[in-house]
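Just dropping this structure here.
Partial view: only certain chains, each at its native spot in the assembly.
Residue numbering begins at 1 within each chain, and the chains themselves are lettered A and B in the order written.
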Amino acid sequence: GVFVRFGPEADAHWEEEKQKMNVTSDIENDFYFRYPSFQDVHVMIFVGFGFLMVFLKRYGFGAVGFNFLLAAFGIQWALLMQGWFHSFKSGKILIGVENLINADFCVGSVCIAFGAILGKTSPIQLLVMTLFQVTLFSVNEYILLNLLHVKDAGGSMTIHTFGAYFGLTVTRILYRPNLEQSKDKQGSVYHSDLFAMIGTLYLWLYWPSFNSAISEHGDAQHRAAINTYCSLAACVLTTVAFSSMLQKKGKLDMVHIQNATLAGGVAVGTSAEMMLTPYGSLIVGFISGIVTTVGYVYLTPFLESRLHIQDTCGIHNLHGMPGLIGGIVGAITAAAATEDIYGKEGIIKAFDFTGPYQTRTPSVQGGFQAAGIVVSLLMAFAGGAIVG
Amino acid sequence: GVFVRFGPEADAHWEEEKQKMNVTSDIENDFYFRYPSFQDVHVMIFVGFGFLMVFLKRYGFGAVGFNFLLAAFGIQWALLMQGWFHSFKSGKILIGVENLINADFCVGSVCIAFGAILGKTSPIQLLVMTLFQVTLFSVNEYILLNLLHVKDAGGSMTIHTFGAYFGLTVTRILYRPNLEQSKDKQGSVYHSDLFAMIGTLYLWLYWPSFNSAISEHGDAQHRAAINTYCSLAACVLTTVAFSSMLQKKGKLDMVHIQNATLAGGVAVGTSAEMMLTPYGSLIVGFISGIVTTVGYVYLTPFLESRLHIQDTCGIHNLHGMPGLIGGIVGAITAAAATEDIYGKEGIIKAFDFTGPYQTRTPSVQGGFQAAGIVVSLLMAFAGGAIVG
């Protein structure tokens, strides 16, 4: 009530604002650029993440219900926290559809962390974790986007890397040896698998919207959707191939199909809006599908038995490692940018080399992108340790 | 065949029309302003309402199937009825995407009423009810929007209040004492609850599209989406809190989660496109979550035992009371409008104070809004009694 007001494009004064800004048509309102993508992201957070976790036999309903609760709580807190850091103008937080998308993104990172500790915590503990994680997410995002001037439209670093390693640190601290005995709870059943496929498919289908939702208007949104589409398609094939190869009888493991097929979207999160090209996207999707599938087979049991990290839904495989890949691919793609590929004006628009960043070169940008990965990891470990 | 023609923006003559209207770009076509919202509303009516009612053990499939049938029938009749009242020009009904949305809205009110009588009626009876309810809906809508010049973009009055009290009157008249004996049919089972959550989530997620679908282009649509988003988020939290408080062991009642979380969308239906502000939306969502949850716990049993109103899905809690709240909040928000908040041109655009309504003041508008609630109630009771 004290801080939040409508942004200029959602305020009834827009009629006058339009004339000042020389905008001739209502269709120029940011609402029409971003609302369809917002709705897709919204579905991903609540239906996608919620149902993805239903594959666990006993946690099924709780997964959807608690995901609903913590996400609905988180978006309100995120509107405030992100508002203070990003949309604070003359004492007020001015919100529009982009803030709604960002709030959903922020909560996405909480849903990821939730995947690691599912079955270990009470609803109240989840809300407390949400409160702190949203706060830390906003601080980390502020450091990356505003201080380091890093590009991360699909959130490989801010959402996936941060969310995954935050959740893994929390679950490490909440380690419970007895949990292993009730491991049969983690089995899956036929209908639960079909419900989980609803979650998987909606995440997979709408990921191009996720990675393009807050990109610059025009070609950047267009490009982000195409790159993500290509990466995801390639990822499905390598996942199926490797899942079949790594099983003794060549049978497909449903958990791989439900999760590893999504790694391609995570791994182009940073670079999707850049000139990664469809071919580059296919390669990234190809690699991330392999890494994630191998992770489920070898790394998750290792993490649990040796490092005492109980990763219920395997978020290290789906968000941790692909998130890191995404950050690295983003740094390389940024460093490799040239005026030849982007055009003179294109490169300025793509990396926002304006104002104080006017003199930054693509290779320097690549360095800052890499620094963003490190900062996200440190924030995740430190934050997870305290909150856990 | 006699009446319906394409509206100018869907007709092949548009190419010439554009030049006359000095429209320079195809993107100015109303299709691009409203089609994404239309699809969201479409999903709400058929998937949302259909699956929401699946939580009942035995009626599951019937709920989805009959909902499909009556909605598909209703939209055709609604296109005609609403067309005569709203889009009738020189002997023809000119339809465009806004008519499709309005037809879906109209059918939404039938789906609401269906929730009260589920399990009591045959398919043929449902079709007869649809035929009459669509007709009465169109008359009521005409009185409100055209005669009283009331604003009701999200349909708190026309859709929810009218639909709920119409359905409750019908179910009162169809009272069957024996129905109570087969009450175990109304129990819910694990997988049905997950299906019902699909309905709940799609309604919850797409409600911002519902309330903004037929608002004015530009800031009004933008604002309606933001207000609804905030109200719904707040509503989830109070629902969970009160559901937990009112149960003996503090356990959550799934029926509350599946229904009361949606009350926030109903309760900002009228005011979402106004300058309700995010804070105001949070308050409305907060209150409606409480009212609905308390309604499920105390009011539904009372209505059934004392007033012989068998409300199968609890539509009085989810649509009746929040619809009334929505009408009242709309009347207050309209009456409180000032040129300071809306801007000189903004207030004229927001309430359409043009032509014969040029001299209407916000406080008078508030009075007419309040009259709209009363008219909707009267139409619902009278219509429901006759049709029942």
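In the analysis below, a contact is a pair of C-beta atoms (placed from the backbone, for glycine too) under 8 Å apart; a residue touches a chain by one contact, two chains touch by 3 or more.
What you see is a predicted model, and the numbers here were worked out from it, not measured in a lab.
Of the identical chains making up the complex in this file, 2 are positioned in the shown model, whereas the full set numbers 3.
Here is the rule we go by: only the chains that are shown with their structure count from here on.
Work out the mean CA point of subunit A and of subunit B, and you get 33 Å between them. Interface residues of subunit B facing subunit A in the complex, by the touch rule stated above, are 25, 27-28, 32-33, 36-37, 40, 190-191, 193-194, 197-198, 201-202, 204-206, 208-209, 217-223, 225-226, 229-230, 232-234, 236-237, 240, 252, 254, 257, 261, 275, 277-279, 282, 341-347, 349-350.
Across the interface of their complex, subunit B is touched by residues 1, 4-6, 9-16, 18, 25-27, 29-32, 35-36, 39, 42-43, 46-47, 50, 54, 60-61, 64-65, 68-69, 72-73, 75-76, 79, 95-97, 100, 123, 191, 195, 198 of subunit A.
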